[in-house]
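The complex is shown incomplete by one protein chain, all other protein chains being positioned as in the whole.
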Amino acid sequence: MSPRTRLWLVAVGGAGVAALLVAACLGLPAFGGDHHPYGDRAVEASLAHRTANTIASVNFDQRAFDTLGELTILFAAVLGCVALLRQTRDEHRARPEPAEVAPPVRRYALLVLPVALLTGLYVIAHGQLSPGGGFQGGVAAATALHLLYLGADYRALERVRPVGLYEVGDGVAVCAYLVTGIAALLGGAAFLANTLLPHGTFNTLSSGGTVPLLNAAVGMEVACAVVVLLARFLDQAVEIEEESGT
Amino acid sequence: MDDAVIAVALVLVAACATVAVATRDPARQALVLSVLGVVLAVLFTVLQAPDVGLSQLAVGSALTPLLLLLTVRKVRRRGQREESGR
Partner (left out) sequence: MDVFAYLVAAWVFLAGCYGLATSRNLIHAVGCLSVCQSATYVLLLAVGYRDRATAPVFSDLKPGARPVVDPVVQALALTDVVVGATVTALLLALVVQVSKRHGTVDPDELSELRG
């Protein structure tokens, strides 16, 4: 197909989709409306289980099964990346030269690293109380670790980051999520139902029954997944080279 | 007042998204995408969704652009070696 025909096809298809989307937008309830029946019920259910952050309650209690599906996608994507980006036989590793880092960058990176890492862990731990949770905190903690690449160099990062361990951690976290779900099943309730633990006192760290457990499992899973992904991409971009002549 | 702030954030998102699509060089696009990530995080915060804003800030402004830049580096390094090998 020539680029010209393709552009025409895109223009016609895009115009059709645009017309349908605008028609759909005009039919939606007005922005900022007061009618949210599903949301109101979610808030009630969350308060009944003494979870202060309704979003954590929706993710890890009311729709915990849905989150299991998301975790499966995440796990499969990481597995795919690891398989696609592994070192093949016709490739070899070139040791990267230790690079010079400007002293202000080094100071800043090493100063921010512990703060960022701690913030990530805090965000995971307080998922059921304040905005945050396993998904956000996991990404923050994992990316914080890579400030070491800016502040020191690639060798230092490789020493604090045994990738194999994080790959195992990824699998263990998914298993922990499943085991929590099956435990509810053994307790005589539905899979992933929040009946296993007492709901605790509202607005404390241990409130919400199994929500903190599932939240922690997700935090571990996401943090390990991001570390593994970045490690694989850094390997490809910095270290792995192909044999010449391929 | 709230509506005005939301409208400004929405316009910024639309503008950033358009620029991100129009930037053809992937390395530059990664930088525009990180700006888009920050602007989206601001929009989500004014839409009273701090949870989503947090994750958008972590993912959209740091993780995705970093992955894009690493891929650009990998692909370019290959291209350079092939050019010099010929």
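General observations
To keep things simple, chains are lettered A and B as they appear, and every chain counts its residues starting from 1.
The criterion applied here is as follows: a residue touches a chain if its C-beta (ideal position, glycine included) is under 8 Å from a C-beta of that chain, and two chains touch if they have at least 3 such contacts.
Remember, it's a predicted structure, so these values are computed and weren't measured experimentally.
Seen across the whole complex, the unshown chain contacts chain B at 2-3, 6-7, 10-11, 13-14, 17-18, 20-22, 24-26, 29-30, 33, 36, 40, 43-44, 47-52, 55-56, 59-60, 63-64, 67-68, 71-72, 74-75, 78, 82.
Take chain A: the residues that touch the chain left off the picture are 3, 6-7, 10, 14, 17-18, 21-22, 25-26, 28-34, 36, 38-39, 42-43, 46-47, 52-55, 57-59, 63, 66-67, 70, 73-74, 77-78, 80-81, 84-85, 129-131, 133, 135-136, 138-139, 202-203, 222, 225-226, 229, 232-233, 236, 242.
The criterion applied here is as follows: only the chains that are shown with their structure count from here on.
Of all the residues in chain A, the ones that touch chain B in their complex are 32, 53, 55, 123, 131-133, 135-136, 139-140, 143, 146, 226, 229-230, 233-234, 236-237, 241-242, 244-245.
Interface residues of chain B, counted against chain A in their complex, comprise 3, 50-51, 53-55, 58-59, 62-63, 66-67, 70-71, 73-74, 77-78, 81, 85.
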